[in-house]
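Note that this complex is displayed minus one protein chain, with the remaining chains in position.
Chain naming follows the written order as A, B and C, and within any one chain the residues start at number 1.
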Amino acid sequence: MKKLINDPARVVDESVEGFGWAHADLVTVHRDPLYVVRADGPVQGKVGLVSGGGSGHEPLHAGFVGAGMLDAAVPGAMFTSPTPDAIAPATLAADGGRGVLHIVKNYTGDVLNFETAAELAEADDVEVRTVVVNDDVAVEDSLYTAGRRGVAGTLCVEKIAGAAADRGDDLAGVAAVAERVNANVRSMGVALAAGTVPHAGVPSFDLTESEIEIGIGIHGEPGRRRVPMASADEITEQLTGPVLQDLGLGEGEQVLLFVNGMGGTPLSELYVVYRRARQLVEAAGASVARSLVGSYVTSLEMQGASVTVLRLDEELTALWDAPVRTAALRW
Amino acid sequence: MKKLINDPARVVDESVEGFGWAHADLVTVHRDPLYVVRADGPVQGKVGLVSGGGSGHEPLHAGFVGAGMLDAAVPGAMFTSPTPDAIAPATLAADGGRGVLHIVKNYTGDVLNFETAAELAEADDVEVRTVVVNDDVAVEDSLYTAGRRGVAGTLCVEKIAGAAADRGDDLAGVAAVAERVNANVRSMGVALAAGTVPHAGVPSFDLTESEIEIGIGIHGEPGRRRVPMASADEITEQLTGPVLQDLGLGEGEQVLLFVNGMGGTPLSELYVVYRRARQLVEAAGASVARSLVGSYVTSLEMQGASVTVLRLDEELTALWDAPVRTAALRW
Amino acid sequence: MTLDVAWALRWVRRSAEVVAEHRIELIELDRQIGDGDHGENLHRGYTAVVARLDALDAPPAQVGDVLKLVATTLMSTVGGAAGPLYGTAYLRAAKVTGLDELDAGAVVAMLEAGLEGIVARGKATTGEKTMVDAWSPAVAAAVAAADQGAEPGAVLDAAAQAASSGAEATIPLVATKGRASYLGERSAGHADPGATSTALLLHAAADAATGTGPA
Partner (left out) sequence: MTLDVAWALRWVRRSAEVVAEHRIELIELDRQIGDGDHGENLHRGYTAVVARLDALDAPPAQVGDVLKLVATTLMSTVGGAAGPLYGTAYLRAAKVTGLDELDAGAVVAMLEAGLEGIVARGKATTGEKTMVDAWSPAVAAAVAAADQGAEPGAVLDAAAQAASSGAEATIPLVATKGRASYLGERSAGHADPGATSTALLLHAAADAATGTGPA
């Protein structure tokens, strides 16, 4: 394992410290417990948005703290959900008097830790609602009772709920928008090679030169099936097909197409995937109204990509377009 | 080699096509010859900015086409300078009547091909000036007559010259600003593992688990020396030291600190590098007024990073801060 | 014979030792069917537990105080799924062990409370390839041993051995809870990391009962 780190036990702290220094205009880093809040927060009269999860998915979530998106992010250890004692104060710090929405990716650990944190925050008189993001169609909901995972679609939920909070929606309203995004977004990913968690020192799973893992999560969990290496177009079909099918996308609908890199894939390849995914969306009779291509919800240096499709309507489109000013997403 | 591509011979075309579809609001892709121009260009009365070079460095350069930065970008084959027959029409397309600045990274191939293209464009009555970027301190200018290479500092030149053009400077003025940025920016990079050029199918160079390559370029060229793997802090010192020394940075000066990922390095690690680089800049008595951290000038999926320091003054800071609206850089 | 606060302290320190010894093994198990952090998570947690024990001015008075310290420390340092699950287990166990000494019945009550805590949080039943598959037979074995009049140490021994068998028995299972469930059929063929660590922790408890030195 070769990594630009000093000590596996300190990589998250040092990285977030560097992040705080680099973006002091946008965020303030609180240490011990570790969380990141808007430099100009809490914004009074606005619903607060808090997300978090294991580290190793950067820029998710701290990179999305700022005007128009998150009010606080809580980074856990690498691939390990943060603990309630960090989530709870982040929640209090994000509260501008109108309550806080927790945006939680659907993993047992994240759900349990945010659950406890919500209880703690409510004991301090902050109203908390939770939306659990579960956009990953690789996991079939009916068969596996842990349910679908939250992956790249989380970005869509955070951006759009952030815009809803910004326009003044109350907590129930922001939560409803977040739920609506979650209900209309689906993702599926592929890995060509796994990343290496610093403390583990070896790749999260092993793949030969001729196989890839379809339906990968973002925590180095192996995917649903291992298939022979194929062309970008074929792989993109294997990802986009299930996404479109699960979404039941109809003729004439408009979507956001988001091709996400897993961290170790060149941007040029992501656009090759985007090209084919777009053809497939259009072949389904839908049209691509908005696009995002880049490594936003990563799994360390995993090589691979995911395809996310969000069904848009006028309101969601307007909320997506609304200004956002964060380290990693800005317009 | 496992890559999300269809055919090594078509990867650039398909990638740029996908890029054009994803960012149709910002750019228009011209095919055969291949170049990318602003969707709303040429901007009449504004000096045009054209850059280009081998592909594999994405988002450089096409990702920087848009308001406040480049008017056109010319992507060559992977790691191979584009040809004059593409650069020349891109130059004409970028001309808003006040001439065009070519921003060229200092490689024999780029210099020669842009040289010929400038002659062709001038034959069509477009005035062309050229700035050759050579910020890489890994290459010692005096010893090696090909001179220092252009690497991540190119982004600074493109951003700031773009802002100068935007505020209405004439061609000589924009060129002078670009030269001033180039004179005040220095970079140095490291590779932990090489990327793989699709047509080659094997990594550009081989490194064992215990060695890294210091002074790496962005074209998969091996660097200046191979040293044992070290901690992020030690590696950052090996990069930042020569940069600060070459720049002759003095007490009380202000800088832009830019930590650039080579494509296959997690963002979390880049912030670890940023953290140490910032400490070193401050230890030198300077202060970090602006920061940029991310994979902007890449070498496919190479694992590694570079440290760039730009000496700022009031004018350069204002030009850096000026609005920019491109696929990869936006504020 | 009963188990006192010294036993509880020995248990905690022994737990930290076995977690350190088995850190790599637990990482490797979790790498097979999860995300490879279970050993690291528990190691971080128990290191913090020992540090907090060491920093105490006065030793805890009751068994329950020790378990509560473990609970809150694990909750605030482990993260992931195991943090809240073990944290809740110890918290519930602490509530029924506000005692100076545990007899066999109290040991059973402690283990039952732990299991209830895990099920309350994680909502898993047996056969879903989780730590419940170690806790559940452990509690059953403890009940049976206590019913037959076993000493507290022997009750823990029975529980630990049943937990080991339970962990072993997770190998062929297909996970339907936790991260391993994403693998579907491919989760079969590997022991569950949480069940494995449960067995280690219960063996630590039994070992601590045979120990005699001060904590």
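Here, a contact is a pair of C-beta atoms (placed from the backbone, for glycine too) under 8 Å apart; a residue touches a chain by one contact, two chains touch by 3 or more.
Please read all numbers here as calculations on a predicted model, not as lab measurements.
Within the entire complex, contacts from the absent chain reach the displayed chains B.
The hidden chain makes contact, of the residues B:Val29, B:Val100 or B:Val139, with B:Val139. Within the complete assembly, B:Gly76 is the residue of B:Gly41, B:Gly63, B:Gly76 or B:Gly294 that touches the hidden chain. Listed residues B:Asn113, B:Thr236 or B:Thr326: the one in touch with the omitted chain is B:Asn113. For the options B:Arg167, B:Arg224 or B:Arg325, the residue in contact with the chain missing from this view is B:Arg224.
Shown as candidates are B:Val29, B:Val65, B:Val197 or B:Ala286; the residue that touches the absent chain is B:Val197. For subunit B, the residues touching the chain absent from view are 9, 33, 54, 76-86, 107-109, 112-113, 115-116, 138-139, 143-146, 149, 197, 199-200, 202, 204-205, 217, 219-224.
Keep this in mind: only the chains that are shown with their structure count from here on.
Ranked by how far their CA centres sit from the centre of subunit B, the chains are topped by C.
Subunit B has its Cα centroid 29 Å from the Cα centroid of subunit A.
Taking each chain's centre as the mean of its C-alpha atoms, subunit A lies 32 Å from subunit C.
Shared interface positions of subunit B, i.e. residues touching 2 or more other chains, are not present. Across the assembly, subunit C contributes no residue in contact with two or more other chains.
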